[in-house]
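Omission of a single protein chain aside, the complex is shown with its protein chains in their original locations.
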Amino acid sequence: MAHAHRNHPTYWAFFIHRVSGVALALFLPLHLYVLGLALAESTAFADFISWSNTPGLKTLETGLVVFLTAHLTGGLRLLALEFLDWRSGQKSLVALSGGISLCLGLVFLLNAY
Amino acid sequence: METDQLSVSIWRGGDGGAYQTYQVPRLESQTVLDVVTYIQREIDPSLSYRFACRVGVCGSCAMTVNGKARWTCRTHVSRVAENGALTLNPLRNLPVVKDLVVDMAVFFDKWEKAMGAFVGDKTRDQALAAVSPSDPKRKEASAGIECIGCGICYATCDVVDWNKDYLGPAAMNRSWTLINDERDVARIPRLQAIAGDNGCLGCHSQQGCVERCPKSLNPTGAIAGLKRHTMKAALKGELT
Partner (left out) sequence: MTTASLRTETYLWLAQRISAIVLAVCVVVHLTTMIVAVQGGLSAQEIIARIGGNKLWLVYYLVFVAAVAIHAPLGLKTVLREMTALPIKRIELLVGLFAIGVAALGFRAAFGLYGLGGS
């Protein structure tokens, strides 16, 4: 109840944007480092890629895809809010951006297997 | 009516205070302000709270009711009581004077900081400005002009909580009405006053202010407008 004021769709959208943003920022150096492995030791790179194809890792990757799409769709919503004229139905936009990111996550998951 | 008694926990004391619980008879069409008034008159005269008009005009009875900032005079107990209980706190983000009374000085100081006062260049001898009500800028100004400064948006805003220097929704909503007032002549100094991370750029569009404003105003939209104006001013070299 101490945080009851936060329980509304646009606050949750903010929360997801922040959590996904931090998670993606922390994942980024790891991601780029692994790609860089391809340079000197291509066996290490190939090993990593095949390790990343295990089911557990694929699930984690799906999580990252959902974070990425959530940050993308939520970010587009914010850009529209800040740069275009105000439009009503902000909560519908939150639902739309959430729905799109979950769908894309599902498409990735279905394709990954 | 579900129960004939209401259990009311009220924050007593200042920042280091504690809750005290009172049993209040439940009445039909009872408002939260009625409940607080009953406690002060019938049970504990040392309870401090603030109110004036009792009808949603003055904004002075704003408190935190079950975790959300509300005008207590316009909040029916039947809408907010959970299992026959209410928890009342002073407004968030403001220093507590005692019990349910907060010091609003910081809140209004920030209106001043955001240049919330009109600056004109006409004298009483000149003709009145003719402003068309259908002018788009006038419509923007009119949309935000009904703020009565109750502080509910300020108490709800997380950015205010995280950054003590952040001007907050109400002050910037006021600036936005003046930016759109064609009689006002302080556009650049006002943009300067509300620019930057402590001003409009600090807003994360959480829209708690929009969600909670009892007058259904849109401070997030106002702040988004200010962001566009300060951006253009910065690109033109009008900001320092």
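Letters A and B mark the chains in the order given here, with residues in each chain numbered from 1 onward.
We take it that a contact is a pair of C-beta atoms (placed from the backbone, for glycine too) under 8 Å apart; a residue touches a chain by one contact, two chains touch by 3 or more.
All figures in this text were calculated on a predicted structure; none of them were measured in a lab.
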Check the whole complex and report which displayed chains the hidden chain contacts. A, B
For subunit B, which residues reach the chain that was dropped from this view? 159, 162-163, 165, 192, 195-198, 201, 227, 230-231, 234, 239-240
List every residue of subunit A that touches the chain not included in the displayed model. 18, 21-22, 24-25, 28-29, 32-33, 35-36, 38-39, 42, 45-46, 49-50, 52-53, 65, 68-69, 72, 75-76, 79, 82-83, 104, 107-108, 111-113
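Criterion: only the chains that are shown with their structure count from here on.
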Can you work out the whole-Å distance between the CA centroids of subunit A and subunit B? 34
Note: in the complex, subunit B contacts subunit A through residues 66-69, 87, 92, 156, 158, 204-208, 210-212, 218, 220-221, 224-225, 227-228
Note which residues of subunit A are touching subunit B in the complex, please. 1-6, 8, 10-11, 14, 78, 81-83, 86, 90
